[in-house]
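One protein chain is absent from this view; the other protein chains keep their places.
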């Protein structure tokens, strides 16, 4: 049975599936009930699973995550929705000091099977705080796992896998893609493991690493480069903590060049870690330093110039050129 | 006039000087008044400057930083003390969404001349949350400046310079050093600019980069290495955002090798960014990848094994050896 | 034999305890909301908050509300036409905002949310300046110091702490409780019913109470936080929250500009006098959607809206003014012209708002630009130049 779905639909179907499969799965957040979330990712869930399992919370992110910690201690598997990336910070303390550390603190006796869903990234013409990319901060925090989906089919599978994980997962959803492209979902296949990266386009001249919203950009860049006779390999990292670097090292050893792209600020973004690791592991294979294409090191600007702030096809190609010319 | 002072004393004297020089300077935080702070850094200030300028706050970090934002908007220059590194997170939202962005949001009309002092790092045998190194998260945030002092004399000057800055400064103090070594303070010299790194020991075989508590470790390592005929250059980074990479690049171009050490988790720590930048800028000078020696990617462990978690002389030397053998 | 607390029902018991006053912490006062003008436009009296309003003043309120509504409908239309990315409508909240805005003195200071267009108007901010952030050309175009009106704050509740800190600054500046009406100042922190659940807002109550800061917490309870009804945030009337923190709370009819003005003014005066914070709950209703991207039909009944239309803040003042011969058709017609001019100003001005230059993205990250930012700016400038105007 195969259907064409958007990312929003994939996530919605995945959530529904997880709730059907396990009565301990709960959804919590602002406006997740009747409204179905501001992006409609939880559309219809409260109607079908009731107010006890799809919980409209008071307007307080620390409260949402903090009560979810209690729910998890009681044996539930809460899936928390943060309405927009920029509003996760009031919950930051609960996430880094409680959610991330509970398993460690308790020597594994009190695991935190919690998923914190965050629509992230820019490009939707929004006002301040609605286009942030906070992943590096979470990936820097031991005890959290961090993943980012980039397409409808991954959305469907990854959300279920994240919910099934006994470790807390920060689940990043590229909001710009929610209602963009459709893809074919075949529910009968076995999905890749959650914490694995994936080569989404094979190539030989340079490796482009991306995740979430920039996967599409990277693929478009590869398409354009192909027209110029340059063959780019594109890897969708998918998991940001842990990183699945095996396929990345293999690729860079073949191509000798790597470009990492993400919307988050370059300074101390995921690209920094990936660059450091590639250099450590592939030192003698590198023909050029790993180059990084990301959001600039400014606060997210007014949306009319956000496409200048965000990495795009041209900036990725520019970095590829610089790498090739190095 | 020259005196021998500890880091705690240097900071205390610097704060006092800043308060004398500018009546707009305020100190706010938990227990900063009568008690003089749990580390006594604000000792005696309330007695001399009064309760209006040295403000014991209710137990709420978001409240402290949030009201400090209001004070700054009113023209004051608040110096906020966070009692321990691990307790900065309730204020994280105010710091990254308000303190960091106000200048940008207002096009420079509402600057945030605020200093947020954080005793950071481990090694004092404390319980959970008292030994964290949160610097990378702040350095990743545009709009914040982040510095770390490593010795008494710098403590004295840097706190004054941070207070004089019209930009918000996260001011990291290596708590393990507060009452450790004494140093000679000569108030008549002109201090280095705040946002500059400094070569603290010249050498030729490899460059060791450190800041805050690991500067001492790096210097000890250099001392030990010298005994084995290995000449290490040690740079105290001092400023983490912006980074002052000029002296670092110069040094690495000479030595061809770099090791970065900090107490924060290696994954996405400052070392990642520094490694990425050095590789970008000094690609053809590098004889080995930049190596990183930091806290492991686990939550901070029980204090009886914290010295295993923290980088020490031996682990720095081990990395130097690996770099030299590469 | 087990003693039990269980015989206490909450609603009724608390009401008993709070006594008949709408003012928590006050022994006197009439039942229910503070109201000076009924939905039908009848002037009613109130033991605690009544005052006389001159004809000019009343017409002023009316004009303010009509123009504020025009700003709102014009901006909504601009959003529909693609000129704004989003707009946060205030429809129905005009009286709450004009009442609060007009109670201010020049030296007072306001910390708004993202919906305080009426208060901005009262402060003298050109409404065109409000459109920039909704259009996406800036994050706030006005200088807070020009009108003592802070920038819009989008992170819910954050500004309540800023307001409290600012008020603490006023205390240190010696502009509280001096008795000089041109000197004594206070701060208003605006927020919504939903915001009352945020830690920051509750911490602001704690700091304000602890330092007795001159701040008025002005909560527009418009019954909704996007799709969530007020019941999710509080099971007792919101103004009573103040009781738990040891300062007065008062519920005023937020669709009654006279009552809102009177209550806010009293609360401000209290603050200026050095008597500390007050929570004012302006009980109103969000007649529009949360923002232009919201679809309220998914979560609320149209009946509700119909019910509240009968309480329209503008209609009720107009009824009163007409009944008392304080406005006539000429006045209304002239006001219509004025509103049309304002509409024109907004439409033309909005379309003419220039897009920012890409390189302006690097401006004002810091007061002193760092070499890092300078390098990124230069790099991007060179990169842009490399396209010679032909960038895809």
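In this document, chain identifiers A, B and C correspond to the written order of the chains, with residue numbering beginning at 1 in each.
The definition used in the following text is that a contact is a pair of C-beta atoms (placed from the backbone, for glycine too) under 8 Å apart; a residue touches a chain by one contact, two chains touch by 3 or more.
Everything numeric here is computed off the predicted structure, so don't read it as measured data.
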>> Counting the whole assembly, list the visible chains that the omitted chain makes contact with.
In response: A, B, C
>> If I consider the whole complex, including the chain that's not displayed, which of B:30, B:244 or B:263 touches that chain?
In response: B:30
>> Using the touch definition from the top, which of C:113, C:198 or C:291 touches the missing chain?
In response: C:198
> Residues on subunit C that touch the omitted chain in the whole complex?
Replying inline: 1-6, 8, 10, 13-14, 16-19, 23-27, 48-52, 197-200, 202-203, 206, 209-210, 231-236, 240-248, 250, 262, 265-267, 269-270, 273, 275-276, 278
>> Across the whole complex, list the residues on subunit A that are touched by the chain not included here.
In response: 26, 52, 57-58, 60, 62-63, 65-76, 90, 93-94, 97-98, 101, 103-111, 142-143, 145, 165-167, 195, 242-243
>> Suppose we count only contacts with the excluded chain; which residues of subunit B make the list?
In response: 30-31, 33-36, 38, 56-60, 62-63, 86-87, 89-90, 125-130, 267, 296-299, 301-306, 308-309, 313-315, 318
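Note that only the chains that are shown with their structure count from here on.
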> Using C-alpha centroids, which chain lies at the maximum separation from subunit C?
Replying inline: B
> Taking each chain's centre as the average of its Cα atoms, which chain lies closest to the overall Cα centroid?
Replying inline: A
> Between subunit A and subunit C, what is the gap in Å from one C-alpha centre to the other?
Replying inline: 36
> What are the residue numbers in subunit B that touch two or more other chains?
Replying inline: 62, 90, 93, 97, 101, 104-105, 142-143
>> Residues touching two or more other chains, restricted to subunit C: which are they?
In response: 138-139, 155, 199-200, 365, 372-373
